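Apart from one protein chain that is not included, each protein chain of the complex appears where it belongs.
And then subunit A:
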Amino acid sequence: MANQTGRSDSAQERLSQVSGHLSSQKRGRAALLEQHPDDIVVTCALRTPMTKGGRGAFRDTQASDLLHSAFTSLLSRSGIDASLVEDIAVGNVLAPGGGATEFRAAALAAGFPVTTAVKSLNRQCSSGLQACVDIANAIKAGMIDVGVGAGVESMSTQYGPQAVSEFSELLDSVPVAKECKVPMGALSDRMARDKGVSREAQDAFAAHSFQKAERAQKQGLFDAEIAPVTVRLTDPETDEVREVTVSADDGIRAGMTAQSLAKLRPAFPGEDGSGSITAGNASQISDGAAAVLLMKRSTAQRLGQRVVGKFVAASVVGVAPLLMGVGPWKAIPAALAKAGGLDPADVDVFEINEAFASQCLWCCGELGIPEEKVNPKGGAIAFGHPLGMTGARQVSTLLTELRRTGKKVGVTSMCVGTGMGMAAVWVAE
């Protein structure tokens, strides 16, 4: 009988019964904001600064060392006992052998014990997001309790033609397969023309990205997500080696306008010299690393970890290789559907990687996402796109901005070379 059980127990049961009447029908955004013990939560997300490939402060620094820096910062900022981290996934695109060996070594050097496993993975520009999603899924499935999703790229040291091996005759004989090796700049230029995205619109979008990033940097809005890195740098003229501490992105150019960008020459001119994509309205080549600490909410509560956000759902989609830029347009609705049937209007902030102004602009337009919700602190056009890092970097950028503005629901997304798209839904807490 009910009155033989503890009185507080029965009060608790009655309370949950009544709250069930009120909560169980929540759908969409309201359901998303609920907190449950089995939520996959982020308790720390940070990144290194991003510096220009070949010229920035990280030009002499290996990817493994950038990763090492992100790992040590993650351990110290979160205060997590490193021995509790069971697996680390590192997204990376350019390292030979996927970077598997040096990333494991970087984890050990950063203070993770030998019991912490490490893998590297490559889904091109979404590698960093894929790493976070893999860790989240492993936690959800019960394979691990605590994990780190990370991404790193040293485009200074590893960008180049060696990243793609020669296509076999077999691949070249299948038209759609052969299209996978068309350079992204060239195909994006063609896509911009086919989709009717004008040079002016691209330059305006790019200038806006620079302006947003410049303003955010001046206001110190990146400071919370950036963990400074100390590196050794060789002066190219004097050969003098000095130690510098980098704490800000160096790609953000002040005072950019659509007019100044309009002066740049097409980067991928056709035979007639036409083309709308320039160095100014495409993402920058950069170096950097990012890391995200993930666990269940119940674990975070047990460990006393402060929850900064939760991972809700992710999607990966394929599109035609020559239309790789439309990836977010297809991936974002898929992720929103998996997150409980959200509408784009339910999302407060979109972090959509600006691989090219043309494709980002087109995707946002097709999805009806208002401009002010997209990349509020600027994007890869302004501060760079270290390929493997970007997906993990967006998590810290997004959650920091959502928390600063008191907003809740965010989406990270990017197009992926060879014709894919990825997106993930996050909630800041």
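Throughout what follows, a residue touches a chain if its C-beta (ideal position, glycine included) is under 8 Å from a C-beta of that chain, and two chains touch if they have at least 3 such contacts; residues count from 1.
We adopt the following convention: contacts and distances are computed from a predicted model.
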Per UniProt, the name of the complex member that is left out, chosen from "Signal peptidase complex subunit 1", "N-acetylglucosaminyl transferase component-domain-containing protein", "Peroxin-7" or "COMM domain-containing protein 8": "Peroxin-7"
Contacting the left-out chain in the complete assembly, out of A:Ala11, A:Leu33 or A:Ala254: A:Ala11
Residue ranges of subunit A at the interface with the undisplayed chain: 1-3, 7-8, 10-11, 14-15, 17-18, 20-22, 24-25
